[in-house]
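Can you keep this structure in mind? I'll have questions shortly.
Only one protein chain is missing from this complex, and each of the others stays in its spot.
For subunit A:
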Amino acid sequence: MSDFRIPTRRGFLKSTAALGGAVALTGLGAGRALAADTTVGFIYVGPKDDYGYNQAHAEGAAAIKGMPGITVVEEENVPESVDVQKSMESMINFDGASLIFPTSFGYFDPHILEMAQKYPDVRFEHCGGMWTADKHPMNVGSYFGYIGMGQYLNGIAAGHATRTKKIGFVAAKPIPQVLLNVNSFLLGARAVDPEITCQVIFTGEWSLAVKEAEAVNALTDQGADVITCHVDGPKVVMETAAGRGAFVCGYHADQSALAPEKYLTGAEWNWANVYTDMAETTLAGGTIDNFVRGGLAEDFIKMSPLGPAVSDASRAQFEDTMATIKKGGFSVIKGPLKDNKGGVIATEGQAFEESDVALESMDYLVEGVIGSTS
């Protein structure tokens, strides 16, 4: 039943509350879509108030709702199957959507690619995908942010907060995007104290609350006193960890409300900025670039405000590092660096900047991370 409170809390009922039962006889509300210049569709793989991946996108969608000339339509909990293809088509056929953001990584191949071929006049913007000019249609674009930097800053806050020198990471799957976050978190903490270790537990699924809670308990049982995560909805991790007395660093969206005392900071997407840009480009008749990437400097990523438990020394190093990152040229993965099996990742002087494509096929955990990718 809690699902039915969601629209109320997020304010979505406001627009329809006045309509009540009377709207019944007024047809299907078809006029709504036609009034606007551009209808933008957003599709989420999970609930849009998950305190995580989907909420971050929904907040981005909310940011462009008020723009003149833009109508936003949304669907949540859409599986990565024929369902999402039909959701896109339904938005095109019934709502006249001409710009669609199917936000889950798994929507890209084959679902978006098929719809893009079928509807060449509709623009499809996908989060996380690797759009390639010679392989993919021109009406598809992919965008993503260098959020590993955010996990590096999380790591700095964690490095100052930990007393046991053990920090923990609850991760979904051992794929490059996740591994980069785990490694960045540990390396951020090691920028404070090189003796810190980070234990990672992979739950195997993007959204699996029970295992996420078990993982947090296992990590705290083993002494980890700062926890972060990379799962779709960090709510369970944040609440369980804070309940166990550990500090937490957020991910995807701002989770400070879930653990106000224990929340140090968090690596957040800033899709509101990205989507506003894209909507403005579209309204002005321009074309969005097919391959868009950005980090802290480009406001694709932001950090949650530092929590009450963050010390002055921590704050100073955090802000200093953030300024360095924003200046550009900063590398988290740089030599000398070994993986946790002893293999060499980078030799002295070798460095991978955030935009380096080599990072997009990461398959290792760095030295100091306890855990295995397989």
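Criterion: contacts are C-beta pairs under 8 Å (C-beta built on N, C-alpha and C of every residue); 3 or more make two chains touch, one makes a residue touch a chain; residues count from 1.
Note that in this section contacts and distances are computed from a predicted model.
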item: Name of the absent chain as recorded in UniProt (options "Metal-sulfur cluster biosynthetic enzyme", "Cytochrome bc1 complex cytochrome b subunit", "Nucleoside ABC transporter membrane protein" or "ATP synthase subunit b"); value: "Nucleoside ABC transporter membrane protein"
item: Residue of A:83, A:280 or A:298 touching the missing chain in the full complex; value: A:83
item: On subunit A, residues whose C-beta touches the chain left out of the figure; value: 3-4, 6-7, 12-13, 15-17, 20-25, 27-29, 32, 47, 73-83, 86-87, 89-91, 93-95, 105-106, 108-110, 128, 173-177, 204-205, 360-361, 374
